[in-house]
Structures are given as C-alpha cells and as structure tokens.
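Just one protein chain is left out here, and the rest sit where they should.
And now, chain A:
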Amino acid sequence: MGSVITVVAVALVVAGAAAGLFWLVRGRRGFGTPADRAAFATLHEASLAAPPLRDGLNPDSARRAARHLRALLGTPALAVVGDGELLAWEGPGRRHAPAAVEHAREAMETGRPWVVPAELVECGDLDCPVRSAVVVPLVVDGLVVGALSVYGRQVSAGLVRAAGEVAHWVIAQLELAELDRSRTRMVEAELRALRAQISPHFVYNSLTAIASFVRTDPDQARELLLEFAELTRYSLRRHGQFSTLAEELRSVDRYLRLERARFGSRLQVDLLIAPEVLPVAVPFLCLQPIVENAVRHGLGPKPTPGRVTIRAEDAGAECRISVEDDGVGMDPEEVRVQLAGEGEGDSLGLGNVDERLRAVFGDEYGLVVETAPGAGTKVNVRVPKYRTGVRA
C-alpha cells in the first residue's frame, strides 16, 4: 500500500515544484521586449484595480484599488478622496493624510485638475517624499464624486498628464459600476411591474368562483376567500427580491386551490417535491407565472380533464424545478418570442421570469421550455442552491 501513496505523494510534490518553477521563470524573465513587458505590467495593474472600482467608490474599494493605482503611476503616495472625506491613503507619509481632503477641495469645487502648491503640502521632515501634489477630480455623469490626489517629491508635467489619464480610466470604471447599479434597479423595477401585474382575469375568475359557493357552501367560500387574501398579500409584498422555494410553492398551492374551485375535477395537480430543496432561495414570484401559464394557456382551452405536475428535485449544487401540463401545448416559435420579451399582453409571464432568472444567476440559468402543439408543455427551471447575495 505504501508504495502507491508514496508515488502519488512524490508525483504531487514534483508537479507542484514544476508549476512553481514555471511561474518563477515566467514571472521573473517574462517574454517580449522591455517595452512589451512594461505594457503588460501596466495592463496587469489596471486589471487588478478594476474589480474593486466596479463596486463603486467607498472606503473598502478605494483602499483595494489605491495600491494598484499607485503602482500604475509609479508615485510615492496616493490618496483617494470621496465626498468630503478621505477614502484611502496609499504609501508613506501617512501624516499628510488628514490634510488630503483640504488639498482636494479646490479641484473638487472647480472640477478641474489642480497642482497643490508645495507650501501647502510640505512638512518639516526632509526625508518625507510627500512634498507636492496634483489633484484630479473624478467626474461621473457630470457630478464630482471624489478626487484622485497624487503626491510626490515634485510634480512634473508628465505626472500631471499621467494622473489625468489614470483618473479618466477610474472614471470609466465608476461609470460601469453606475451602469451595473442601474441594471440592478431596472430588474427591481421589472419585478415591481410583475407584482402589479397579478392577472385581472384571475382576480375576476376567482371572485366569481367564490361567489358561486357563497350560498351552496359558505364554509368553502370562506376558505377560498382567505386563500385569496393570503395569495394577494404574498404577491403584493413589498420587501425582498427573493423568497424560499417553500414559500413560492405555498403560494402556487393557494393559486391552484382557487383555480380548482373554478375548474373542479377538470384540473388535477401532482406535486413531487424533494424536501431538501424547500429552503433554497429563488427569485420572488418565479413559479406562479409558469403555473398560471400552464393552467390558462395549456389546460384552459382543453375540453377534457388535464393534469399539472410540479416537481422540485435536489441535483447536487443546484435545484431543478419543472412544471408540466398535458394541455394543448404551444408553438415553439411563440415561446421563443415570449422568452425574447417580444410578446405582448397577458403572456408576459414566462419572458419576465426568464429574464429575472438570467439577471440573477447568469445566462445559463434561463428557462427551458419543451413543447409542441398538442403535446403539452414542460417548463424547466434550474436554480443554484447558493449564490453570493441571493438570500430569501
């Protein structure tokens, strides 16, 4: 037994050493001309500074980006100033940090780069490399959100130019961050739109169905009315983009009970739910439009009794949900149009769910619809069980 493990261990060590050596050689000597390498180094620093900046301008992102920005400029010290406060100081001469906001004031008020006079910067220490500074304001969408202050022994024209270019690059990243945020806001707005869109047909049909029970079966009518109230409350809740699968299923269950009151024995429902996946966080109201689509468009036009099967399964790192009906089916082309968001009127549901799933989990998590005219419809949803920031 020992020999095999020894061989494996030795192989692992050799592979690790080889990888380390390769990395050292590549990292130390590199390839290409010195100019190429300088360009690579610059691009590399820029690529390292980009991810923090994409979170927007805050102390944490500024601190993480400042290190790379300083390397990019090759300057002794660098400060990132936000709206009236110092966000990050990178490099020596930290005793100057409290004054950084004061240094940046002029540039932030005028919106133009400003070379801070040496007498405002210098301290008594002759070894201190922070002797002068150039401050470039960060203007995003016409608003000054902060400033980049570059400190050095002396400010050359080259440094002013370089600081300006780096500031432009930072501004571009911050604008992208703004874009991310507005995309998020857009998705949230769509979600609100979907909420408001609890189908008028459904409200009308449910209420008439309940009304028909009021005299014949008052208890049933009361139950249904309570279901309706609960469903409305859930659908119109204001907080949270996500909900647990258990809650979604509960809401779907209420919806189906109301529909069964109307359809009677024409609508049969099977639920196959693995209990493991009930606590998984899913986008709020991601199932009900699919089930509604199955009932209204799949089974509604069908004269004979129909069946809706809802499955939720545990599949490793993700949860698979499917909604299947044996109704009239759909034209695949029509489904494509719906999923592309080009549909209109009351068939917006599927496209909206698809879009929200993609926005939250990525493009590979869109809806998959299997259907053909007369062959029923099956809609598949995949949801990763865990994703940073996704929480019920």
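Just so we're on the same page, a contact is a pair of C-beta atoms (placed from the backbone, for glycine too) under 8 Å apart; a residue touches a chain by one contact, two chains touch by 3 or more; residues count from 1.
Keep in mind that, in the parts below, contacts and distances are computed from a predicted model.
Remark: of the listed names "Cation acetate symporter", "ABC transporter ATP-binding protein", "Response regulator receiver domain-containing protein" or "NADH-quinone oxidoreductase subunit C/D", the one matching the undisplayed chain in UniProt is "Cation acetate symporter". Here one chain is not drawn; of A:Gly32, A:Pro332 or A:Gly362, the residue touching it is A:Gly362. Checked against the full complex, the candidates A:Asp217, A:Asp270 or A:Asp331 give a single residue touching the omitted chain, namely A:Asp270. Of the candidate positions A:Val115, A:Val144, A:Val187 or A:Val337, contact with the hidden chain is made by A:Val187. Between the chain not shown and the residues A:Gly240, A:Gly264, A:Pro332 or A:Pro373, the one that touches is A:Gly240.
Looking at chain A, the residues touching the absent chain are 1-2, 4-6, 9, 54, 60, 180-181, 183-184, 187, 238-241, 246, 249-250, 253, 256-257, 260, 268-276, 278-279, 281, 311, 313-318, 358-364, 382, 384-392.
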